[in-house]
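Quick one: structure below, then a few questions.
The complex is shown incomplete by one protein chain, all other protein chains being positioned as in the whole.
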Amino acid sequence: MINQFGNYSLLAAFFLSIYLVIHLSFLNNFKNFKTKPKVIGLLSVQCFMVIVSFISLLFAFIRSDFSNETVYNNSHTTKPIFYKISGTWGNHEGSLLLWLLVLTIFLLIFIFRSNHLSKKLTNLTLLFQEVIILGFLGFIIFTSNPFSVLFPFPKEGLGLNPILQDPILAIHPPILYLGYVGTSIIFSSSLAALVSNSINKLWVLEIKKWILVSWIFLTIGIMLGSIWAYYELGWGGFWFWDPVENVSLMPWFCLTALLHSIIVLEKRNQLHSWVLILSITTFALSMSGTFLVRSGILNSIHTFANDPTRGVYILIFLLILLVISIVIYFVFKKNIPEKKIQSFLISKEITIMTNNWFMMFFLSVVLIGTIYPIFLEVLDGSKISIGPPFYHKLITPFLIIFLVFMSVGPSIKWIKDKKFKIYYDQIFLLIISLTLSYLIIIKLGQSYLFSIPLLGISFYLFFQTSKDFLKKNLNLSQKISHFGFAILILSILLNGLLSKEFSSNMKLGDERKFDNKIMQFKNLETKNYSNFKSLIGKFEIIGENNKLIFYPEIRIYNQPLTITSEADIITNFISDNFLVFNVLKEDGYFNVRYQHKPLMLWIWISVILISLGGILRLFDQNER
Amino acid sequence: MRDRTKFSILIFILIFVFIVFFKGLYKKPTYYPVSELKKIEFNKKIRTLDNQNEYSIFEITNNNFFLVNIWASWCAPCRDEHKYLVTLKKDGVDIIGINYKDKVSNAKNFLEKLGNPYKEILIDLDGTNSIELGAIGVPETFLINSDSKEIIKKYIGPIDYNKTVEILEIINEKKI
Partner (left out) sequence: MKKKFKNIFFILIVLLFFNSSTYSSDQLNKITKNLRCLICQGQSVYDSQSEFALSMKVLIQEKIQEGQSEKQIYNFLKDKYGDWIVYDPEINQKTILLWLFPLILFIFGGLLIARKLSIK
């Protein structure tokens, strides 16, 4: 019964959407003030319908209603209630419903905030957003309906993949989607501003808030995904340049570039076209990401179930959106109030453009790395893999230059800065940074060409951004975010350089010696839980003056029958100690892997700092 | 550049990209390596299951063609395909079995229960021999030309009726 509720509300929303698109398209020159309350009313109803739909699915999961095919495919009666709830959006159909939910809610928020914007701009934004919503509704109803009925009703479900039963993974999609959906508002609003000739200060200030919101959520969402991978997947890594990871990183590069460019637009009334192009591109990347992940075209550990038909739908939808955007851009180009002013070399405008320049480069590397195999296979028939070595090789040299710019850029003034004065303490810091880096690299016996300059400039950026807190002329949010970024780069580098690992095949009672430490496999016990059986190992690593005790687990889930290994991670501010073990075919033997990973916690803290700067900016009305 | 040109170029690129993606959607998910006519350079002598001898895969049969079948008693699909191997043996095909990461007693039990289609069985305790042959897992079967030492056909996954027909066709065709 509730199933049908959900289905009908979706259909209702769908027809509403069609009506709204037609209605908004024909609104007489968008000057009709009377229609606005009507439109708001309809949008609220639509949002309500989607909420009802979402809650129906949620209830179906909570009640383990296996007459619903989605619930059947993704849930099980023995699953803990928390994961039954989060299982609602942990699958293809449910996650799309979540997308839709956020889309409709954000649209309502937009319209309630739009009193100071021109009517035409608002109505056009609504129109474009509704087209997107319509597309999603169509996609859900026709290819991915979460309310399809199974008859006869099965008594038990197929269960949720155990590696997805994790608290962090439960909130990772919603946060990420908040970021993605934000880019849709930016997209619609930008096109609307272009068509309605309202690319003005009012619009810029409004859109800046949306950019910040999307960016904050996207940043945190990506971080959560990495944290989950680190804690849950059991290989001790947090980024693998996996296509699905890349797909979330690409809009982030774009959004970061947009974040910086919108400042130029706000303060100097420059870069209108570029901001528009970025807005369109960011959303296009978010949507392409959706396509790549759900269509089966990419080979990854993260992908949803493969289904080419769904891929075709999204592809066509995306094509239509992009063609419309490009056509609108070229038709209404004359509306852009851009004055061609010369920029001076040493000016904030140029440093921000440089930021964008590098962001676009990093974006292109990740984009090409991700989709090139597809192109090669279709055009040439051969298959290649593109993994971490490719990305590292291309990004590293440019990252070094980028960090140099980032160290000096933010403090340069608008319009024109004086001849670049060389401050002696900056040179002193630079020398210290490079020397420090040199010592570390040499001591480690590493021999990469770029290691020394890269580490050196990271130290330098760290020192500079720390020093910046003393300056009075920069704003706090910028200082925090940039400082966070410096810590991020530095901790990732040091973590990469200083991490060590040891692995061995052991059976209970075994002992291994490595590097002045002794590892002992001391105990093994089993424990039963509601939906899995757990094999808990006890390992002791005895060093010269400390002892670490680990309790990694091997879990055998009942539905679906899967075996996962859960690492035990001992975390503190200096380093993480990570131990994981896996069953081997040879009776009684386990493959044990221990890793020592310095500064892991700082990687997460730094990302929080980066987003904190954004949050601060969002709430501070009085900053420069 | 005129706006019209920029516009056309963009649309063209867009359509090109989408056609490629469209085609990409329907490609086969599993990769069958293009090693059809790869030559096997692997001559190492491997111990037999009964531990009495050591042979390289080329020393066991004099036929023009032979099969190498990688199997294990713990592998369920191997169980399913086994009867087809038995019929192939009846049709005169020499099959060399590679027992993959298995216990001798379990392997022997398996053959007792389901029949022994193999001219000889070599063991692969750590899986390295299979990799030397270019295999990915179990079950996997290679059709090999004795003289040229080339892999004529590689079957990843269990053999079924259609594949046995194909194997026999190739063998008979090439003999003539």
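Structural remarks
Lettered A and B in written order, each chain numbered from 1.
FYI, a contact is a pair of C-beta atoms (placed from the backbone, for glycine too) under 8 Å apart; a residue touches a chain by one contact, two chains touch by 3 or more.
All figures in this text were calculated on a predicted structure; none of them were measured in a lab.
With respect to the full assembly, the chain omitted from this view is in touch with A, B. Although one chain is not drawn, the whole complex shows that of B:R79, B:K101 or B:K119 it is B:K101 that touches it. Touching the chain that is not shown, out of A:N269, A:T354 or A:T562: A:T354 (per the contact rule at the top). For chain A, the list of residues touching the undisplayed chain reads 233, 235, 237, 240, 242-243, 299-303, 340-345, 350, 353-354, 357, 360-361, 364-365, 368-369, 372-373, 376, 380, 382-390, 394, 398, 436, 439-440, 443-445, 466, 470, 494, 498, 500-503, 514-516, 565, 582, 584-585, 591, 598. In the full complex, chain B touches the hidden chain at residues 31, 33-35, 38, 100-101, 126-128, 130-132, 134, 136-138.
Note that only the chains that are shown with their structure count from here on.
Each chain gets a centre from the mean of its Cα atoms; for chain A and chain B, those two points are 41 Å apart. Residue ranges of chain B in contact with chain A, taken from their complex: 3, 6-7, 10-11, 14-15, 18, 20-27, 29, 31, 34, 101. By the touch criterion stated above, chain A contacts chain B in their complex at residues 291, 295-297, 299, 306, 308, 311-312, 315, 318-319, 322-323, 326, 330, 333, 374-375, 377-379, 382-383, 585.
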